[in-house]
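What follows is a single structure, and I will ask about it in a moment.
The other protein chains are all here in position, but one chain of the complex has been omitted.
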Amino acid sequence: MLADAWLIALKDLKLELRSRVAINQVLPFALLVLVLFAFALDPDRGLLQKATPGLYWIAVLFSGLLAMQRSFAVESTDGVTDALRLSGLAPSGIYLGKTLSVAVQLVVLELLLGVGVAVLYGTPLAGWLLLLATIGVATAAIATAGTLFGAVASGLRVRETLLPLLLLPVLAPVLIGATRAFEAALNGTPSEGWPWVGLMSVFSVMYVVAGIFGFGPLMEES
Amino acid sequence: MSSIVFAQATGTWPYVAASWIFVFGGMGAYALVTVIRGRRLSQKVSPEKRRWS
Partner (left out) sequence: MITESAVTAKISENGPTSTGSRATLILGIVTVIALGVLVLFGLILSPADQKQGDAVRIMYVHVPSATLSYIGCLLAGVGSAVFLWRKSQWWDLVAYAGAEVAALFTAFTLVTGMFWGRPTWGVFWVWDARLTSSAMLMLLLLGYLAVRRLEADYSVRAKRAAIVGLLLVPNVFIVRQSVQWWRTLHQTATLQLGDTKLDGLMLFSLFTGFVATALAFVWMVIHRFRVAWLEEQVDTEGLDAALVERRAEGVAST
């Protein structure tokens, strides 16, 4: 299963590197969101600094959605789904591999957005340990849930509209948790942030289990 | 004193009425739509497949 996962993750990441869609479209979109927030909120009154954690995670979610939709869009053409099914790879392995590749892309996105808010919004970064732990578990949560719901929506005519409707309410706890944990870290009260890291870990574990068992039925149909 | 009570009573009753009308109306409308859909669909299905009738 893990070997299969590795294979799929490498394949997807290689595809992303070659097609450059993530670099040429998703990353600019994320930066665009940051700039749009500055237009919406007056940058001179310190609103941006105060709202940085929330804006940051909203930007991650929205640009992450694009990355997740791509992760399944690359499979839907030319009967690749059938080829995957015939390949004999374990469905759970396919799920973990896709999750891993989405997670890697999200981490790159998050690091760049972090630089973006530090530079563009002038937010002083503090509480590094909690910041990094939050990025870790929140990425795991978004990738595990996103890959599972991405598979639910894949191959359908309405997938572009269905995925946000399914995924965003489910990710609400992650948005709340990651935002509060970031706030705690930036305000210098990291002890308030760790329970949220715990909650997001529980969330990720739940979705990994659901994905490992749920991907089989999702793959064998259509 | 009694005027305050009266104001409170008239202030609250519209909300009570709206809530109850919404709930009862909602249940009624949903029941009606479900029954109509059921009747329309049963026309197309042979009786042995309607195991409850």
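Should a chain be cited, it is by its letter among A and B, assigned in written order, with residues numbered from 1 in that chain.
The definition used in the following text is that a contact is a pair of C-beta atoms (placed from the backbone, for glycine too) under 8 Å apart; a residue touches a chain by one contact, two chains touch by 3 or more.
In this text the structure is predicted, and so the values were computed from the model without any measurement.
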Which parts of subunit B are in contact with the chain that was left out?
8-9, 11-13, 15-16, 18-20, 22-24, 26-27, 30-31, 34-35, 37-39, 41-47, 49-50, 52-53
Touch residues of subunit A, complete complex, unshown partner:
148-149, 152, 156-158, 162, 165-166, 169-170, 172-173, 176-177, 180, 192, 195-196, 199, 202-203, 206, 210, 214, 217-218, 221-222
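Everything that follows uses one rule, which is that only the chains that are shown with their structure count from here on.
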Between subunit A and subunit B, centroid-to-centroid distance (C-alpha), Å:
42
